[in-house]
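One protein chain omitted, others in place.
Right, chain A next:
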């Protein structure tokens, strides 16, 4: 006689099915979280240097408006015969034109500086409590905005080192922070 076989009859229950569903759900969760983790964009926190200031958190509304207008004016300039502040104001190009907006943003008076290869437009505010002195520097094709707390800032030869030495801070834009106004840096 061959060896005896004992069969234990399992009770009907949803246990196996529930286990199978649970395993499937766990597998899907693990897989999806794995995909999310592996494909996530790593948001590297960009540290600002000492001589930089964040556009969003370091500038007030008037200064942010001036910065935006200056950066918008730069692409227009190659098409104009004269880029002196007066000519730009005649063209109606903000922020050089003295309109209500300019008044609300500190009534800057603009002058052009051309000490070397770069050229720059310096705006000194009549109302420094609204907006600080601001400088647009165009070196080659790259415009940069600089801002300072000093009432009568020096400009030197418009190199980074000279501007930093004179107390200017470059306005830097970072896109890694969330769209809310929080600045966690």
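Heads up, the rule we're going with is that contacts are C-beta pairs under 8 Å (C-beta built on N, C-alpha and C of every residue); 3 or more make two chains touch, one makes a residue touch a chain; residues count from 1.
Quick note on the criterion: contacts and distances are computed from a predicted model.
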Complex minus one chain; that chain's UniProt name from "GMC family oxidoreductase", "ABC-2 family transporter protein", "Zinc transport system ATP-binding protein" or "Electron transfer flavoprotein subunit beta" is "Zinc transport system ATP-binding protein"
Sole contact to the chain not displayed, among A:10, A:78 or A:92: A:10
Need a quick check: the contact residues on chain A for the chain that isn't drawn. 1-13
